[in-house]
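Missing here: one protein chain of the complex. Every other protein chain is in place.
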Amino acid sequence: MKRLILWLPLIVLIAFVATVAFRLYGGKDDIVRSQMIGKPVPEFALEAAVKSHPALRVQDLRTGEPRLLNIFASWCAPCAIESPQLRELQRRGIPIDAVAIRDRPEDVAAFLQRYGDSFARIGSDPATQFQFALGSSGVPETFVIDGKGIIRHQHVGYIGPEDLDEITAAYEAAK
Amino acid sequence: MMAETGFVALWMAASLSLLQLFLGASALRPGNEALLRPVRAVAVAQGALISLSFLLLIQLFLATDLSVKLVAANSHSAKPWLYKFAGTWGNHEGSMLLWVTILGLAGAAVARFERRLPERTLVATLAAQAMIGLGFYAFLLFASNPFERLDPAPLEGNGLNPLLQDPGLAFHPPTLYLGYVGISVAFSFAVGALVTRDVGPAFARAMRPWVLVAWIFLTLGITAGSYWAYYELGWGGWWFWDPVENASLMPWLAATALLHSVTVLATRDGLRAWTMMLAVVAFSMSMVGTFLVRSGILTSVHSFAVDPARGFFILVLLGLYIGGALTLFGLRVGTVREGTAFDPVSREGALVANNLLISAILGIVLVGTLYPLLVEALSGEKLSVGLPYFNKAAGPLALLLVAIMGAGPLLKWRRDRLRDLLRRVRVPAALTIAALVAILMLAPGIGVFPLLGLVLAIGAAAASVAPLWKRNLRRTPLFTWGMVIAHLGIAVSLAGMAAESFFTKETLVAAKVGETVAVGPYDVHLMGVEPVAGPNWTAIEARLSVRRGEGQSFILAPQARIFSSPPTETSEAAIATRLDGQLYTVLGREDSEGRWQLRLWWKPMVTLIWLGGALVALGGLFALIGRVRRERRAAREREA
Partner (left out) sequence: MRAAIVFLLMLAPPAFAQSALPPSEYANRQLADPRQEKNAKALMETLRCLVCQGQSIADSDADMAGDMRALVRQRIEAGEEPESIRKWLVARYGNWVSYDPPVEPVTWPLWAAPILLLGAGIYLARGRFKRRKSK
């Protein structure tokens, strides 16, 4: 017992070094993922973020076919970068709705004008409250919602060309 | 030429460090006693060379020699000289050089002045010190050469991060390094004593000044850092249990425990193995702290100059040094007798309780800081551990510790009687009870922690000065004054924390120009909001006319600043300091109706937090001077 106590600090040190080395080399993962995957989209009804598109309510995500829900904002640079990929997804026949976070109609309109528009409906979330309800922690994020309104997949950060297949596969799986 | 000379001096210092290690190690072999003496000379020469190297780097920065890569990357010819000077260590390479320079100078000081220890233990200590230095020399020479040239030289340097251009920040790293190096010297003493199996009061007295030096600087570092966070972050908080804050707190806690256990060892020849262990733990904590801060492994607001590759290097050094020391500890300490056993009611009994509680708090901070990493590594689950955990887990222990701090110095060494102690604490105890009653009557609804904090602070403050009671103050030794002042400082700081947490008044408003809002005893009138510009920022500035009751009104001007490179927004709080507290004002953004967001706090007694910290450091300084003087006198008497 006495002997063991003498070596205990060394054991603690080894545990410490192993843990942090794992973290240094296992890659640091700072992404906070939503815990809502597999659960229904919470009840909500958002006003239209821009005149050109209809508003978004929870019923619009329970249409019997899966849809993408893109969380974006006109003031967010990565959101502009992912717009070609959103167009590609739309070209592949995937319907996309969107929620604009803390945005003004004129800014959303200018954003769509400049970077293109792949969205069916755009809801406005001026105080981030719907985003909190989804468990989403930043912009942009993209959720795959199945036909019954259950959240099936979350993509955190912008969609790069290399992410297209992942999203498409998640969409197919939600059918 | 200067850069090359500096590089050569660095190489020579590193070689001497290697020589110091091997010479020291072989001198310890039986029959090699002749080698003992030269080790001291080598340590002094190493200190001189590394200082030369560092002075040359300072000169390169002062002259803004842009043909040196480090200068070009981190300085600018148009900077004020103070920031050119401080810019020397405002970067990775320069700060590493500063660290080894302080280490080398400390080694030279030990070699030059330490006369009490047996020669063998001293030489083993210097060898351990050389080994610590070698790791950092290797890092400098092979991976972060500060003297590297740039060809062709650029016409102008990149400048220093504007946020680093603050006199407080300029001297923050040297303060911390003095603390860490002091601890490393204590660690080397412990390793030296373990190697020669010579642990006793003489060793404790040799180690104590270094622990004190480290502790003074760590105290200053934490106190200054806390104040700085308080005014920089703009939300009125002074401690957030952020990983980087914890990284600074852990070495301080370990040094505090070590300071007290080394006193037991010096006075009563007890706690031998435990003191060795604490010296190793304190050094580990300073390495762990450096690692956590530099590697960026934990997310923190304070992180800066984060680099995983450098983090890995520090981790390797940490593993080697601490692993080696703990192995030595495991092998050797069984042969070190723990020394005298104590009577539970005695000064040393209280010091053991102090060590127990501080170590438990240290353990809690360590576990709380690293637990999220551990859980994520094992299960992938993400967890946050913060203020609620630390307050609940460590708070009660800290309060108990303060109570023991009040009573401990009133106990006699060796053996005392409980009845006598109760007699000695009756004035502080009566004050404590009076404070309890008064606070409950004046501030009903006060929380348990603030209440206990305030009450204990008052009792502990009274008990802290009690050792001076009925003594001839002019004949009281300086180190006793030091203890009294440091303990008083803890009580003062605790009073500030408790008062801040309960009595703070907060007003958050959106105000139109011309409106007046109240916060605590003050009326704050928003006179106007104007744009202003500084050398590398622009800002909007509010002019607040502030008045307390019928008193004279004065102006406060909080700013919301925007720096251009790198683009950063900061809130520059405007703070009015009064004897009984601080008024803290922050300007936020404008809303759609043209109202300005104002955050106002009246924080009674908040300055006591840092005043207490300064008192603690001052007490440490008195203790250091008192101890060194007494040792000198004893040495003279021995010679006479």
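Order of writing sets the labels: A and B. Residues in every chain begin at 1.
Keep this in mind: contacts are C-beta pairs under 8 Å (C-beta built on N, C-alpha and C of every residue); 3 or more make two chains touch, one makes a residue touch a chain.
Model, not experiment: these values are computed from the prediction.
Considering the complete complex, identify which of B:G24, B:G157, B:P209 or B:G368 is in touch with the unshown chain.
Of the listed residues, the one touching the omitted chain is B:G368.
Given the contact definition stated above, which residue among A:V20, A:L46, A:A73 or A:I145 touches the chain not shown here?
Once the missing chain is taken into account, the touching residue is A:A73.
On chain A, what residues meet the omitted chain?
Looking at chain A, the ones touching the missing chain are residues 5, 32-36, 73, 75-77, 101-104, 107, 126-129, 132-135, 137-138.
In the whole complex, what residues of chain B lie against the chain that is missing from view?
That gives, for chain B, the contact residues 92, 95, 163-164, 169, 172-173, 176-177, 221-226, 228-230, 232-240, 242-249, 270-271, 274, 289-290, 293-294, 298-305, 338, 341-344, 349, 352, 355-356, 359-360, 363-364, 367-368, 371, 375, 379, 381-389, 393-394, 397, 506-510, 562, 566-571, 588-592, 597, 599.
Assume only the chains that are shown with their structure count from here on.
Just give me the whole-number Å value for how far the CA centre of chain A lies from that of chain B.
42
Per the contact definition, I'd like the list of chain A residues that touch chain B in the complex.
It comes out as residues 2-3, 6-7, 9-10, 13-14, 16-17, 19-24, 26, 28-30, 32.
Taking the complex as given, what residues does chain B use to touch chain A?
Residues of chain B touching chain A: 277, 280-281, 284, 288, 291, 295, 297, 299, 308, 311-312, 315, 318-319, 322-323, 326-327, 329-330, 333-334, 370, 373-374, 376-377, 382.
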